[in-house]
Structure formats: C-alpha cells, structure tokens
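Note that one protein chain is taken out, while the other chains of the complex remain in position.
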Amino acid sequence: MSTGNMNLTLKVWRQKSTKDKGQMVDYKVSEISPDMSFLEMFDVLNEDLITKGDDPIVFDHDCREGICGMCSMFINGRPHGPKDAVTTCQLHMRSFKDGDTIVVEPWRAKAFPVIKDLTVDRSAFDRVIAAGGFISVNTGNAQDANALPIPKAQADAAFEAAACIGCGACVATCKNASAMLFVSAKISQLALLPQGQPERYKRVQNMVAQMDAEGFGNCTNTGACEAECPKGISLENIARMNRDFYAAKFISEEEG
Amino acid sequence: MSAINSNIPEGELTTKWTKYKSSVPLVNPSNKRSLEVIVVGSGLAGASAAATLAEMGYKVKCFCFQDSPRRAHSIAAQGGINAAKNYQNDGDSTYRLFYDTIKGGDYRAREANVHRLAEVSANIIDQCVAQGVPLAREYGGLLDNRSFGGTQVQRTFYAAGQTGQQLLLGAYSALERQIGMGKVEMFTRHEMLEVVKIDGKARGIIARNLITGELERHFGHAVVLGTGGYGNVFYLSTNAMGSNVTAAWKANKQGAFFANPCYTQIHPTCIPVSGDHQSKLTLMSESLRNDGRIWVPKNKDDNRKASEIPEDERDYYLERRYPAFGNLVPRDVASRAAKERCDAGYGVGTSKLAVYLDFKANTERYGKIEASKAGNHNPDKETCMRLGLAVIKEKYGNLFDMYAQITGENPYETPMRIYPAVHYTMGGLWVDYNLMTTVPGLYCTGEANFSDHGANRLGASALMQGLADGYFVLPYTIGAYLSKEISVKAIPTDHPAFVEAEAKAKGILDTLINIKGTKSVDHFHKKLGLIMWDKCGMARNAEGLKSAIAEIQQLKRDFWSDVRVPGTADEYNPELEKAGRVADFIELGELMCIDALNRNESCGGHFREEYQTEEGEALRDDENYAYVAAWENKGDGNFELHKEELKFENIKIAQRSYK
C-alpha cells in the first residue's frame, strides 16, 4: 500500500472567522494517490500542517459516502468539483492530473456566511423547512400505511424530489445564490403525495416567504443548479413550486 | 457483582407492552409544559423522540454536533426497515419478527424488549407514510417489500437504496415542525461533554458550542441520549467521520452501565481499503449477495486478473462450506469466512485483503430469462450477457456506480472486490424496559443503547429500533419517571453541580490543548483502530485481548503526553473535538477488550477463537454466558461487571446452523 505520485498546487480560501476578511493561500501537496478521495487529500495536507505547527484547514464533512450533504467545497469553479452527480467526498483524485493547480473556495452566498475557512453556515435551509417543509401529523395519528394507495409513478416522482441532500450546491453555483431548487424539491415531494394536500398551498407560501427572508437571490432559470446537483434534482420542481405559488396567491381564497 | 433490575413488567409476553402502556402514570398537559427534556443526538432515535415529546407538550431542547439535524448518520442506511405488516401474505407476524430477531441475535437479547419492538414495528411504517416518506410502491399503488438476510418472509420496506435518508428526513421534518412552533429549541454544532447529576438524578448537560468554543449549561428534568454507535473505535468503519461515543462514555463515567461493548457487527460486503490514506469505509448493500457469488483463487498468491482465472481454479468458499445457505449466510458468518481465506493467503487485489463478488453467473442467468421472454430460446453467450447486464443495472445501478466512483474499476466488467468492515455496534448503554440507564432520569435510545439486537443485528432492523424507541416507546415510558418530577422546579444552572461539571469539561479541553505534543490526533486514532481490528475484531482470543489491553493502556499514556492539538479551546477547532472523542474511544476500546475477554464463548458478533466447533463455527455457552454484561465505570480504567440474566420463556434456545 504505497502512497501515490501526484504533486498538486492548492489555492485554498482561509478565513479565521465570519468577521475576518480572508484570503487565498497556496499549498503544495505531494505523493497523492489517485485512489484517495478529495477529502482524504485534504486530510494529508492537514496532517502536514499540524505537524508543522500550522492551523489545519477547516471544512465540513461527515458521512463521506455522498448522502449526508455536509461536504461543500467549490472546486475549480464548480460545487463538488469537476465530476457530475457526485459530492466532494466521492470525488477521487484520479479526476485530476499530476501538476494540476486546484482552486478551493467555500460556498459563497449572503445566506451562507463563512464560519471558518471552507465551512459555511447553512442553517437557513433548516429554517425554510421549519416554515413548512413537513406534514402536520403527530406521532400515533397515522392510519394504516396501505389505506392510501399512491400510483407508483407519483411515488417515484416524490422520491426523486426527496433525494435532495440539502448540501447547498444549487445555491453555491447559482449566479444569483438562489435556493429555489432546494426549496422546490421539498415542496414538490409533498405536493406530489396525497398526504401533502391539506397543507399544500399554505406550505408553498410559508416556505417561499422564509426563503426570501433568508436573503437568497432570485431564480433566473439558468439551469446551473440542476446541472450541478449531486442528486440530479430536476428544474421541473421549480416550475411546480411556481405553479403552486400562483395557485395559492391568485386562486385560493385563503389569505397567505 | 450485583444484579440489576430490568423492570420488565409482569405478565404474558404478548400483552406486557399493551398493559404496561395503559398503566404508565400520565403527566397532565399543564405540567408537561413546565417539564424540560434534553435530547442529545438528532438521528432516527433522537429526532423522533424530540419531535414526539414536543408534540406531547414537553419543553424540549435538542442537540447535534452536525450543522443540521438532517445530517445524522442514520441517513446513510441503505437497505430498508423491517415491519411485521404481513402485506405480502407470506405468514409474517409479530411473533415471527420477534423470533427472527432473537435468533438472529444469537439468543443474547431481552425477550420483552424485542417483542415490544416487533409490536410497534407496524406503527412505524404507518407514521412514516403519513409524514410523506416516499417508500417504494408497486404498480397497484401499495407498498412494496423485499427480502433481507436471515428471514424467510418479505417484510423489509425500502426507498431505493436510501431508506435511512428518507426515514431520517421524515423524522427531521417532524422535528423542524416543532422547532418552527417554538416547542423544540435546537442546538446544532453543539457537542455534549458532560452529564450533570444532582442528588443522583440526571438534571442536565454541559455542551460545547463548537463554533465559539463556549461551554454551555443546560437543565433538563430528564436527559435522553440518542447518540449512535461507537464503531469508529476501529478508526476505519462505515460510520460517519464524526460518529463518536463521547456522550455515552461520559454517561458511563457518571454511573450509567455500559452493556455488551464487545458485540460488534462486521459487515461482509464493503469496499476494501485502498491505502494508508483511507479515512472511512463504504458499504455495498447486503442485497448484492442475492446475485453475487463470492470466491477467491484456489492457488495462493494468484496474481492473474479475475477474468484469467479459469472456473476450476476458483474456490466458491461460502458455497463449499455452507451448501444450504451458500452466499446468503448471516453477516457474521460471511465476514469470518472472508477473513479466514485472506489470512490463509488467498486474498485478491493489491492489498490481498479482499475477495471477489462476482455477478457473472447470475448476469448470464438473467440474460437467458430475458432472451426467452423475447422468444429466443437458444441465445448465444454474448446476447445473454448483454441482456443480463441490463437487468443487473436496473437492480443495482446506483451501487455499481458508487463502486466505480470509489475504486475506479468497472464492476460490470470485472468482479467487485469486497472485504468486511465494522458497521454497527450492538452494545451500548444498559437500559431497563423503560429505556432508562442506571442513572435515574438518564435515558438512552437507538444504536446508543444495547437493548434489542443481542449479539448480532439482522439487516433492516437498526432503522426499526431507532424509530421504535423514539416514536413509540420512550415518549410513553418516560412518563413513569417524569410523573414523579412535576413538583421539581427548573434548577438554575448556577447550581454547584453545573459549575463542577463545566469545570471538569473545561479541564479536559485545556489539558488536551496544553499537551502540545508531537503527534496528531489521527495518529493515535489509527493506532487504536489497528489494535482493535487485529485483536478485538472479527475473531478474538484471550492472549490477543490481554496484549490489546496492555497496548491500549500504553497508547492512552502516549496520547495524554504526546498528542498535538493545534489552536485554542475558545474557537472553532475540529482537531480539539476529535481529540476529546479519541480520548474516550481509547478508554472504551479497553473496556471492549475486557468484555470480550470476560465472555468465554462465541456468539453473533463476538467470535472467540478458543470457542468454536470442529468446523470452525461459533460455539455459545448458554450455561454460563446467557447474560447481559453491564459494566460500571469505577474510574482510572477499573470496571465492575454486573449481570442481567437473560430468561428465554417463549423461545427455545438452539445452536444456529447454516450448513
């Protein structure tokens, strides 16, 4: 089990705290194996920094199998790096070449302030969900699960929307730092299911209002979010959210 | 050695829970509003408990170390969740699920708890579907099921390969709803560092705000730990990087007994280690074994490519050793068999620590069926493979893609290389029937407790237990305790017990920062992992365990004198967080070895080489070891064993055989 032979230059954003101004810092890493994941390459760099007495680079990560949504690096101008449909933790060094220079930045959005180095605060997403991303059913209130048949196509569509991991790559890559792909995925999941109907129009209004309050930008349909989403969440969800929003605002007699 | 009381209600097994639930003292709504409950952890067990308690009217504070409760590692569970719904009309029942779980656990679980688990399993599915969890469905619109290891019925509900994610997001949405209503106060990026005890009862926690480094005191009439398993004691496991034992371990130091720490589940189908840089391991779902044949070359150190090794030079060792179950033997058996072949020098790949999982035979078989469906009853081999690959892709496409992503190899062309990896820990804090630890007012749910899986957990049962505890058990049983606490006013956090606990936590952090040694935290973590994997892993023996204990004690001394933690304690400092967790893992590792050494038998996830049959199978000792080993922490690495005898009144104990 030898280490590899790739030598790379990293340009990494370093920022001590939210208030600090921050700057790009250059690092050299050597003997990188193509079998390493991108985060393991950072582990090697950090180990080196610690031994030298420097502060290691702080970055968010947890499951390292592409499902928790915690990792969040903007690599060479793209969220989660150059490969489609993977998160940073699943990106492997064989996607790079010996001698490459790699630029690594945090997600950048007003609604995602930098906490330290490459770590940002994505609690805005939680607040959007708390505003309506749920079905109001207390524990113990449920009927038998098969009492309500749901057509397979509809259930599958809801699942596809529900596959969102809340990583924020959509916001990070959108030129407007808009969160509409994330918000619409949750709205769609619940709007597609019969269980979600009672609160459907209230939900879309509350979640959109919270999204706007958090300071995300406006959607201009560039499609970058869909292209960069590691879970392939579709733009159809945004259209569905728009429809539901108009229905709630212009057709429903309820004041929102 | 003293006996401990599991508080199992009297009466017939099948009616115990119903009767008990109906007679647990209630707390009236106005009193609930002034009762505060702290929930640590926001995975399936934590989030579901926090949400349900808040729905019931309690004031809840919930803590997680991640940036959002949605990230808890329950999210990574792939396969599914069991429930005794009998939707497939294949003879499933509460009793069968109960029986399979006890048997799968190698007769080391508590009957009453497991039966309750089986009883509430059906409610979980109802609840999750009502929340909008998009479980897989059939064309008729009804829920779909699949079969899973160790059972003969189809009772596993699933959402593609992301069941854990969908269930967790369901619990998370219920939790966020309560947060939005102001009934749960959520503390993300917070880590619990101490349990605060006042007059013998758990009354709160000390938590560190990971961003500011500030230590915070939080009062609760009761404290619930849903903090997950401790697989990361092995450094390499399928757990998340942040998964840790710290909360449970601090509780152990405060008097909560730790039960069966040596029961570790090693999952047979994981992607092998690729180098020293490896930071974690990735699971390939157990479902792959339905269509994959496991083999190694018959010759030692065979360096040919898999495709160049002819059929008669391949050893399908599971099919050879276990003709009845073949590739579908339980996880513990499959894992040990892979280790045995690799240790004997038949491993494959550059590391020689891997075996092949080969889909070719079944691909061809599926191809033949497809061709025949299309009217071609004499297809050539190429046609079969082409059609068969499409079937395999449909069934396992996402797993194959993940494998290709990680290894850079194309599993459609060459067999997968797999090796066992640490996956789940059956041991955990000892709890009674109410899920209360030996510290009054301190509860433990989900993987963090020891309760339901005995010595080996069946596939698709972890999600079931986490949600059973959180949605349907704890919210009722906690009433038994809280109903007696209604007169207790919220204790101000300037109480000496809080001050003392905070000072203790601060002392540890300061010590870690000030050691200023030469080695990183990971250096020690890796060393610990190696000791544990080599000597307390898939197979253990007395000699190895004894030397492991000595090595861990030395490692502990080295750690506390030579660890280097950069930065300070009053800033965002992930290295400091890791240091605290590894310090606890080192102590736990020692206890795991002590427990493994004490248990002179082989059962489930605990295989002692001295105790095996002539054919190399696990040999239980029901006479002497049919008990839960609950360890009391006496400080300075001293532990006292307490036994809870396991009584099997409804199931006849038998030796497991898969021949």
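Each chain gets a letter, A and B, in the order it is written, and its residues are counted from 1.
One rule holds in what follows: contacts are C-beta pairs under 8 Å (C-beta built on N, C-alpha and C of every residue); 3 or more make two chains touch, one makes a residue touch a chain.
Note that contacts and distances are computed from a predicted model.
Visitor: One chain isn't displayed here; going by UniProt, is it "Sarcosine oxidase subunit gamma family protein", "Phosphoribosylformylglycinamidine synthase subunit PurQ", "Sporulation protein YqfC" or "Succinate dehydrogenase cytochrome b subunit"?
Guide: The record names the chain that does not appear here as "Succinate dehydrogenase cytochrome b subunit".
Visitor: Tell me the shown chains the invisible chain touches, ordered by label.
Guide: Computed over the complete complex, the missing chain touches A.
Visitor: Sort through A:177, A:193 or A:233 and give me the one touching the missing partner chain.
Guide: Considering the complete complex, A:177 is the one touching the chain left out.
Visitor: Out of A:59, A:74, A:96 or A:134, which is the one that touches the chain we can't see?
Guide: Going through A:59, A:74, A:96 or A:134 one by one, A:74 is the residue touching the chain not shown.
Visitor: In the complete assembly, which of A:86, A:145, A:163 or A:241 touches the absent chain?
Guide: Residue touching the chain left out of view: A:241.
Visitor: By the contact criterion defined above, which parts of subunit A meet the unshown chain? Give residue numbers in ascending order.
Guide: 11, 13, 24, 74, 76-78, 82, 103, 105, 108-111, 114, 173, 175-178, 180, 205, 208-209, 211-212, 215-224, 227-228, 235-236, 238-246, 248-250, 254-256
Basically, only the chains that are shown with their structure count from here on.
Visitor: Taking the mean of the C-alpha atoms as each chain's centre, how many Å separate subunit A from subunit B?
Guide: A distance of 26 Å separates the two centres.
Visitor: If we count contacts the way the header does, which residues on subunit B are in touch with subunit A in the complex?
Guide: Checking each residue of subunit B against subunit A gives 48, 51-52, 55, 66-73, 75-76, 85, 87, 123, 125-143, 159-160, 162, 164-166, 169, 172-174, 176-177, 179-180, 186, 188, 211, 238, 240-242, 273-280, 282-283, 350-351, 402, 405-408, 471-472, 475, 518, 520, 522, 564, 566-567, 571-572, 574-575.
Visitor: Spell out the part of subunit A that touches subunit B in their complex, as residue ranges.
Guide: Per the touch definition, subunit A meets subunit B at residues 1-4, 17, 33-37, 39-41, 43-44, 47, 49-51, 53-56, 58, 60-70, 86, 90, 92, 94, 115-116, 119, 121-123, 125-126, 129-146, 148-152, 155-156, 158-159, 162-163, 165-166, 189-190, 193, 195-196.
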